[in-house]
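Please find one structure pasted underneath; my questions will follow.
All protein chains but one are shown at their positions in the complex.
The first chain written gets the first letter, and so on, giving A and B; residue counts start at 1 in each chain.
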Amino acid sequence: MSEAEIKPHAGAVKFTMLLSGLVFVLMMALGLIMRAAQGEFIELDPALFYQILTAHGAGMVGVAGLSGAAIMWYFVGRYVQLSAAMYWAFLGLFLLGVVLILSAIFLGEFGGAWTFLFPLPAIAGGAWEPWAAATFILGYVSIGVGFLLYYLAIGYPVIKRYGGLARALGWHVVFAGADPADGPPPTIIAAAAVTVFNTLGTVVGAAVLVASLVHLLVPGFAVDALLAKNAIYFFGHVFINASIYMAVIAVYEIVPEYTGRPWKSSRPFIIAWSAILLFVMAVYPHHLQQDVVMPGWILVMGQVVSYLNGVPLLAVTAFSLGVYLHGSKARWDLGLSLLVLGVGGWSIGAIPAIIDGMLVVNKVMHNTQWVPGHFHIYLLLGEVAMSFGFMAWLVRKGQASEAGMSTLDKATFGTYLVGAAGFTMVFLISGALSVPRRWAVHLPGWILQDRIGTLFAALVVLSTLALVLKYAVGLGRGQRS
Amino acid sequence: MSAQSSIYRWFPSLGVLVLGVGTLWAATDGFRALTEESARRLQVAESRPQVPSLLLEDMNGRILGLTHGAFADKAGEERQITLVEFIYTSCPTICQTAGSDYAQLRDRLKQSGLGDRVRLLSVSFDPEQDGPEELRGYAEAHGADGVLWNIARVGVQDLELMKRSFGLRVIPDVWGGYEHNAAMHLIDPSGRFSAVFDIDDVEGAYRALEERL
Partner (left out) sequence: MTRTLFAVLSAVLFSGCVVFRGELEADPVTHMLLQLPALALAGVLLLLATDLRFVKLPAYFANAITLVAVFAVFFWMLPRYIDASLINPFVEFAKFLTLPTLVGASLALAWRQAHPFLRGFLKANAISMLGVLGFLYIHAPLRICNSYLVSDQQRLGYGFLIAAIAVSLAWTFPLFFPSPSETGASQSKTNKVTV
């Protein structure tokens, strides 16, 4: 199959990114509402607060996955022929899931958080009916089935073209001494790793989802709460990480267009991705360090792996990005700036995450805003930034090498950076001061921090809106020309 | 491949899908009964079969009818509705919790004044071990008065018939006792099955009794 025959499904991907951008703005607006309510700028019924919390959590995880998936589809489509029908099936199931989840939350008043931890969905104390919880879970199932189709559609042609996952991961280069030049491109290595761990995550997620659903419909069937929590955090951790690991493919493919230096599959790069493949799956117990009934060795493993987890990421992607950019004649534009910001935010976000992963710290910090602090860093300043970087690149004018940055672009980027950095810092500071997370109503002593956080959040929403508008205008211009 | 034939390609799979879902639908009474127990309860609720009018021997050695009506004891004649559960008195587990669930139900019935119109029956399916003395022991342990709540055993000759008509499945466990499906069976004044409840569904059973009185 020659490269010339293979065309990425640009139209489908552009459409998906527009959807993603809009959902990002909406979900950020929900976040802003929550912060404003905690800061007592507005009054919000706590029941509604928890519904919004649920929508914000499930919605952000979902749209991060969707935008990451669109990015990976676009670039894997440069190397193998993908099935457009499967992509539309994926998108259709995803949107069906969104409709179900939103109905469960805002019609059924489900407010059990994205984690749907057993047995909360079933025993809601009258806050919502079992059908609302069942609808919420069915929405997840629909999205899960969609992602399963997505990874089948990616995995099958990759295995066929590269001769198995081992070769697609570049193991013949590391273990059999093949020349790195004969190895697969970075995009394929990343895609193969994500396909393996997120398919497993989806399969485990589907099991616990269906078991929870059976429990809701036939309450006589119960689920082992600890087993369910393990499965939920395994799948949740893997899924949200997969979204970042899919989005980073945009960096591997787009940055070379600016620097003129191709991103190579070196031996360290291949080893790092194989390490990621293992670490992503082994690190999930760091979410369960407050569960004293967990076997000790699993918790210790969670802590150790969470130290190691940051290494392949920092050493390979962040360091290589620095090397590729250093001394290159790259001209900075909005796309490149956001992509580089994405790698930076992702790397920096790993630091507070590692701190929270330590057993002694976790005991006092895990239920504070420290945790939303760190995951907002590597999502807001990481995955989301990469997604908007990809979108800016999709609608760029002319060649990447001749790009530039308008004043408006600079203002948008600057506002986003200041807003996101300030917003996440407030979370971290509040967390260090023991402000609890997931509380609808705050004590008077916390209100000032909440208000500062709200102002930064408003900056984020504004600049994101500007990014989406610029993308939409760019798409429209592309249609006309 | 032409566009037309590509539509027909879906037909066999769609046909199997429809047939398969239809079969599963029919086999589970519309996805309502996945287990034998739920199928039994569904069947009881829908077809309301007649309960055989067996004779039981209670803890005081008196003979009484399982259904209301024929051979009913003096108290039973005023008591229109019977709620039956199955036990064996040497049971260390579920029959004991069943006993306390029945005790809760008894208390609620007494409080609301329905206590003289209902008959609660705990029937032993182990007549060889459970003589009147064992039954009395169980009654004392749980506070069954022999009027509102009576403990009885079925005759050996009627055991199989009773098991069959109640869908009662008794299997020996590893400790020399039995495991059995525990449930409360509501028998209406005409001697028909009216509903089946989980053994701990005191609320559901109470509400059903209230409705029928």
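Following the convention adopted for this analysis, contacts are C-beta pairs under 8 Å (C-beta built on N, C-alpha and C of every residue); 3 or more make two chains touch, one makes a residue touch a chain.
Quantities reported herein were computed from a predicted structural model and do not represent experimental measurements.
In the complete complex, the hidden chain is touched by one of A:F106, A:Y156 or A:W439, namely A:Y156.
Only one residue in the set A:V203, A:V364, A:L433 or A:L448 touches the chain that does not appear here, and it is A:V203. Residue B:L17 is the one among B:L17, B:A141 or B:L161 that touches the chain missing from this view. Looking at chain B, the residues touching the absent chain are 9-13, 15-17, 19-21, 23-24, 27-28, 33-39, 169, 171, 173-174, 179, 181. Within the entire complex, the positions of chain A that touch the omitted partner chain are 1, 83, 86, 148-149, 152-153, 155-156, 159-167, 169, 196, 199-200, 202-204, 206-208, 210-211, 214-215, 220-224, 227-228, 231.
Definition applied: only the chains that are shown with their structure count from here on.
Chain A and chain B have centres, each the mean of its CA atoms, that are 52 Å apart.
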